[in-house]
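Dropping a structure here in structure tokens format, bear with me for questions.
Of the protein chains in this complex, one is absent; all others appear in place.
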Amino acid sequence: MYNFEYRKAGSVDEAAGIVGSDEDAKLLAGGMTYIPTLKQRLASPTTVVDLNGVGGLDGISADGNGVTIGAMVRHAAVAASADVAAAIPALADLASHIGDPQVRNRGTLGGSIANNDPAADYPAALVGLGATVQTNKRAIAADDFFTGLFETALDQDEVVTSVSFPRAGKAAYMKFPNPASRYAIAGVFVAQAADGVRVAVTGAGPCVFRVGEMEAALAANWSADAVAGIGIPADGLNEDIHASAEYRAHLVTVMAKRAVAKAG
Amino acid sequence: MTVSVSLTVNGEAVSADVEPRTLLVQMLRENLDLTGTHVGCDTSQCGACVVHVDGESVKACTVLAVQAEGADVKTIEGVADGDTLHPMQQAFHENHGLQCGFCTPGMIMSALDLVKNNPAPSEKEIREWLEGNLCRCTGYHNIVKSIDAGAAAMRG
Partner (left out) sequence: MTEQGIGAAVARREDRRFVTGQGHYTDDINRRGQTHACFVRSPHAHATLNGVDTAAARAMPGVRGIFIGEDMAEVGPLICGWAITDVNGEPHRAPPHPALAIGKVNFVGDAVAVVIADTLEQAKDAAAAVDVDYGILGAVVDPATAAPDGQIQIHETAPGNLSYEWAIGDQAAIDAAFEGAAHVTSLEFTNNRLVPNAMEPRACIAEYEDGTGDYTLYLTSQNPHVHRLVMSAFHGLAPEHKLRVVAPDVGGGFGSKIFIYAEEVVLTWASRHIGRPIKWTAERTESFLTDCHGRDHVTKAELALDGDGKFLAMRVNTIANMGAYLSTFASAVPTYLYATLLAGQYTTGGIYCNVKAVFTNTVPVDAYRGAGRPEAAYVVERLVEAAAAETGRDPAELRKTNFVPTDAFPYETPVIMQYDCGDFAGSMDQALDLAGYSGFQARKAESKAGGKLRGVGFSSYIEACGVAPSAAAGSLGAGVGLWESANIRFNPTGNVQLFTGCHSHGQGHETAYAQIVADKLGVPYEQVDVIHGDSAKVPFGMGTYGSRSAAVGGSAIVKAADKVIEKGRKIAAHALEASEDDIEFAGGNFTVTGTDKAMNIAEVAFTAYVPHNYPEGLEPGLDETAFYDPLNFSFPAGTHICEVEVDPETGSVSIERYAAVDDFGVLINPLIVEGQVHGGIGQGVGQAMLEQAVYDNDGQLISGSYMDYTMPRADDVPNYDVGFNGVPSPLNPLGVKGCGEAGAIAAPAAVMNAVHDALSDVGVGHIEMPATPLRVWQAIQDAAA
């Protein structure tokens, strides 16, 4: 690890101020991706700004519209939350399968979405449910938040504070894990979301994406059979030693089908 | 440039001067001489370094030492009650749940967190919980058996 200055942020504004004035300063949330990156000397920040302990980022609240989860809420807390389980059980289920137990005890919602790893699980939930990302500056619709491979709409001085997930009808997430890393090779979140049926895919492409044809089919007929025959093109999907683009395309259909079946 | 970190480890107040880039596992091993917590990989996957921070299992290779300021940390050295092994340690011994012993501290610390959350885990739940703990010696059979027996013993 290269050396850096460590700053424990006292507030969101303070954190935003530091990273806003130094483009080589970096926010640290759960650190489940960033600390391994530092260990391998793949990043050399001037300052690491720790968001752990910043007040107001670790709450979960539910109302009639949905559930709002603070940026620093750990995956394990989402998985164990009675509020989340009552409002959107598919979201709790997704969180309970992120990484391993130690990652879930430490990793955060805000850190995960700000990193936007193409194989992360949360982006599928945000897009699949039509969630809204709240930052220190604005509200960003999930559809607009994830902009590309490890890219988001966040500005340099912008800090995620919470995510609001609207209640959904039936919803479920299914992923096919990479045998080695256990990240998603293809993960599909299906939901009768507040604004209509959504099908969001993670792991298969460079960034989470929706499958319009499946959404239309499910809107007409919410059943596994409705999506079983809908394939997606392999062009542009990820390829590695664990999965070809064609295999990923195939798995998207299989996971979509299984997610619908799981949702009931 | 070092930072002073004060925390509680295995019930004792301790402090150390470390660089910000120092990992919790390095501080435990190098500054506090608690070498029971091991490092088996550099990508946060093997789980040999699992300790408890404020009661929850975490990978000590993926937490900065400075982040442990004020925390209550428990390592494998703090699990036994004096000379008496903890029931989970005893179960690993009786069920031959270890061979070379390198992954064992992490396995036990992870298992204790499982049982805290789920006092009577099924075989499937034990196997799934161990996603973040690699063992190369045992083929896992006796580790799963040990955790099952340890959980039973802890239920009393």
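For reference, chains read A and B in written order, and residue numbers begin at 1 within each chain.
The rule is simple: a residue touches a chain if its C-beta (ideal position, glycine included) is under 8 Å from a C-beta of that chain, and two chains touch if they have at least 3 such contacts.
Because the structure is a prediction, the values reported are computed rather than measured.
Colleague: Quick one: say which of B:Met27, B:Leu64, B:Ile108 or B:Ala151 touches the chain that got left out.
Modeller: B:Ile108
Colleague: Among B:Val39, B:Ala71 or B:Met154, which residue is in touch with the absent chain?
Modeller: Selected residue, touching the omitted chain: B:Val39.
Colleague: In the full complex, which residues of subunit A touch the absent chain?
Modeller: Residue positions of subunit A that touch the missing chain: 1-3, 40-41, 176, 179-181, 240-244, 247, 250-251, 254.
Colleague: By the contact criterion defined above, which parts of subunit B meet the unshown chain? Give residue numbers in ascending order.
Modeller: So the residues of subunit B touching the unseen chain are 19, 21, 29-30, 34-43, 45-46, 48, 75-77, 79-80, 85, 89, 92-94, 96, 98-105, 108, 123-124, 126-128, 130-131, 133-144.
Everything below uses one rule, namely that only the chains that are shown with their structure count from here on.
Colleague: As a quick test, compute the distance in whole Å between the mean CA positions of subunit A and subunit B.
Modeller: 28
Colleague: Can you list the subunit A residues touching subunit B in their complex?
Modeller: 1-6, 8, 28, 31-32, 35-36, 38-40, 48, 50, 52, 76, 99-103, 105-106, 181-182
Colleague: Contact residues on subunit B for subunit A in the complex?
Modeller: 1, 3, 19-21, 23, 42-45, 47, 50, 56-59, 61-64, 66-67, 69, 110, 113-114, 129, 131-133
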